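In this view, the complex is presented without one of its protein chains, the others remaining in place.
What follows is subunit A.
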Amino acid sequence: MAEFRNSSGGRIDRARPLTFRFNGKRYQGFSGDTLASALLANGVHLVGRSFKYHRPRGIVTAGAEEPNALVQLETGGYFEPNLRATQVELYDGLTASSQNAWPSVDFDIGAINGFFSKLFVAGFYYKTFMHPRSFWMRVYEPIIRRAAAGARAPSEADPDTYDKMHAHCDVLVAGAGPAGLMAALEAAKAGARVIVADEQAEFGGSLLGETSGIDGIPAAQWVEKMRADLAAFPEVRLLPRTTVTGYYDHNYLIMAERKTDHLGRGMGGVRQRLWKVRAKRVVLATGAHERPLVFADNDRPGIMLAGAARAYVNRYGVKPGNTGVVFTNNDSAYEAAIDLAKTGCRIEAIIDVRPQATGAMAQKARAAGLRIICGAAIAGVEGAKRVKAVEIAPLSSDGETVGGPVKRIECDFVAVSGGWTPAVHLLSQSGGKLRFDEAKACFVPNVSVQAETSAGACNGTLFLEGALEEGAKAGRAAVEAVGLMPAQESALPKVETVEAAPIHALWIVPGKKPVGHGKAKHFVDAQNDVTAADIMLASREGYRSVEHLKRYTTTGMGTDQGKTSNVNALAILSRTLSSPIPSVGTTTFRPPYTPVTYGTLAGRDVGELSDVARVTPMHGWHVARGAVFEDVGQWKRPWYYPKDGESLREAVNRECLAVRNGVGILDASTLGKIDIQGPDAAEFLNRVYTNAWSKLGIGRCRYGIMCKEDGMVFDDGVTTRLGENHFLMTTTTGNAAAVLDRLEDYLQTEWPDLKVYLTSVTEHWATASIAGPKARELVGELAPDLDLSNDAFPFMSMKEATVAGLAARIYRISFTGELSYEINVPAYQGMALWEAIFAAGETHGLTPYGTETMHVLRAEKGFIIVGQETDGTVTPFDLGMDWIVSTKKPDFVGKRSFSRPDTARTDRKQLVGLLTEDPEEVLPEGAQITADADGTPPMPMLGHVTSSYWSATLGRSIAMALIADGGNRQDTTVHAPLGVKTLACKVVKPVFFDSEGARLNG
């Protein structure tokens, strides 16, 4: 058995030994250990080096508040930095190492920083590293960056899975110590839906390290009985290893559950889970954290909090050392002294800063044979990697100095208590307010703003009897508040209570020299190496708001968020400023209470699930045909279909010519489709589109442009009248959701009087768009009963017909400039339709084409693409589409803005066509256009190229651009300076092919 492990006692299972490695050495612990308790059992106190000075550091606490004992765990994909050894449950084969030490924690080169510690005071980096200027980036900062942070970063992807759960409950109890358990049981007995969450592996909180009894049985047994009672209620959910990390508005709380970490790595299943809880009431029973005393060299390994020392010996059967000294300003450390002495540690003395020790606890300690030295303090510590001895000196009556004979006591550990800080984090996150309780020397909850109650130690009630009572009361009040009847009141569990003598706040323990002089350091925030002298310096320099203090000194900004240090820091600030603690105030408590892995926060939304990939019913066919896809919004769209090693350009040339000369087919299913119904549907369209809709005949289609209030183009598409009060609107693929949002917004907030109902039907329909001079022939074969003549089925109309045996809607509309039919069938029939079309199309040389070809064909015709020819700053007039803006309608969205002076300017950027002087040169899209061929930056720009392609049909390049006063620049030459060369181009009308529209009407 390891040297410091007692042969009995504690909650570990001595029958289940576990082997682990720390810094390359093999050790043994037991099931039930944390990494910290197992290390201490093996006599390992030195576990890390500090952030700035690389001072040797040991384990200080036994829980979430640990500032020092940070380790990195495992390797490869399972590597994880910055874990608190005090919270890592031991498993067989665990591998951990120290952080911030090189080459080893025992011999750390970085400790050289200690020699410069007089320079490395708070904020020193703001005062130097400024000259020469270029050195900041090249020399100083790289050194600082490399020196900062203890942990390595992971370098491999995480093999684990995470997930999320939503839950509702009547009462959420955060913390399963005595107060939480009582509250939960009262709530459960009333029939409430209860969730109890506790960050530890076992319920019980402080009782897990308690030796006294409750109701005549040992505390641990009482906890087990409570747990079993709770588990028997069907509406109670018990969640150990679950930290309530955040408290948000409307009683929405976030919890992080660690499901498999305690078993080892690579366990499969879900590793950690994020709980999102909406609770009607919350009982906060999150306990309290002990504070250290701020004395000279209080950071030496072997110096730990008294409560932690007590927990190690009682809960884990581990002695923190052989010979100890207890140093305190309150009674709680006496219990630690008594328990430590009882379990085989030699306690040399209890050093109490209070002038006398006459209370009941002191009597108990004396009765146990312990020596108490009152009115004294630890004035110095010997030992660097492990405490060797402490120097005890009498305190002056004002507590400002030590003097008189110094007594040296050899010891290998010191148990310290500076009082307790209620864990008010969640309360504060909820918006609740605190008040400073002078008598208890701590901040306690004062005002609640959400449906929550604090009970027990987190409410400043630091004795067991009070915690049990408050917990029961909080549970009963919670169920009453949710409208349930509390169960019959039962007697509270009986416990022995020892009257506590008052605490004596001593925020800085004087050393042999004034604070900040000499070699000794009074640490406040051990993780960030912030000393009392730093806090005094900051306040001297005017960083007097606690937020300034925190940021200037970095106190409380470590991974522990200052759980053990914040109150000491602000008390020292208040002392330095001679203003009372309440007027100094606290910093804001930021979520999360303890850090949460990004994996947990992302849950399942990673990899291919990071965003849904939407595909059309014909997707499989495109894949089989070797299509290359393009992401458009969430959709996967075929971009082009390369044949035997064709390049993008070769494939697109072939596809374009096929459409222009024969027949092609495009999967147009991704276009947004909104079904619009209601007696006011036509009026609604009149308001949201710039053109008029009332007179559109049933079965007729019309193209529309939608503007924002500022008159800028927002979306476009064809809308068809299916019935008197029934329209089908199409939107661009990427904008479908945004358009629906906007339309709903108008209907719900601006025009609630309109009777119009919108339904997204984008995914209900599959659309095959057949285009080209041979389109009529092909569609005729597929729909033999349909009269396709121009008279019977003109351009911009819709027919319902049977196509390849399927009931379909056929729209005669065109985005390519060719004769074109868009055949729509219910989505589930999409593939059948597509295959039928291809079966028939074979003989016509039917060619599938993708979005790139579609873009080229429409550009040849000068059709715009919203988001390409427009960017939120372009009006319909700028696009040369004056014809689509009604001058007769009384109003529509954007109308008013057209008369604003800037919007009405005639020299705005306008859409033009561009033809490069050299027809072989294709302008890059996004090229800027200038009036002059040469010049040096900054050069005035006229605008930019919005679309540019090689046109196989025309045998040359074509482009569209938005340029200032474009309308008046027709036939002039402008330039595109590309850096490497400048291309001259002629400004033309943005229609390059079939400007009369003979083909699409044909």
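Note that a contact is a pair of C-beta atoms (placed from the backbone, for glycine too) under 8 Å apart; a residue touches a chain by one contact, two chains touch by 3 or more; residues count from 1.
The criterion applied here is as follows: contacts and distances are computed from a predicted model.
**Q** Which protein name, taken from UniProt, belongs to the chain you can't see among "Sarcosine oxidase subunit beta", "Cytochrome c biogenesis protein", "Sulfur-oxidizing protein SoxY" or "Acyl-CoA dehydrogenase"?
**A** Of "Sarcosine oxidase subunit beta", "Cytochrome c biogenesis protein", "Sulfur-oxidizing protein SoxY" or "Acyl-CoA dehydrogenase", the absent chain's UniProt record names it "Sarcosine oxidase subunit beta".
**Q** Have a look at A:711, A:817 or A:990 and name the one touching the chain we're not showing.
**A** A:711
**Q** Which of A:267, A:602 or A:737 touches the chain that is not shown?
**A** The one listed residue touching the chain not shown is A:602.
**Q** Would you mind spotting which of A:16, A:152 or A:519 touches the chain that isn't drawn?
**A** A:152
**Q** Which of A:14, A:364 or A:551 touches the chain that is not shown?
**A** In the full complex, the listed residue that touches the missing chain is A:551.
**Q** On subunit A, where is the contact patch with the chain that was removed from view?
**A** Residues touching the hidden chain, for subunit A, are 78-82, 118-119, 121, 124-131, 133, 136-137, 141, 144-146, 148-158, 160, 164, 246, 248-249, 252, 254, 274, 276, 514, 516-517, 533, 537, 540-545, 547-548, 551-552, 554, 557, 559, 561, 588, 590-592, 595-599, 601-603, 605-608, 610-611, 613, 630-632, 710-712, 734, 867-868, 871-873, 897, 900-904, 924-928, 930, 937-939, 941, 944, 977-979.
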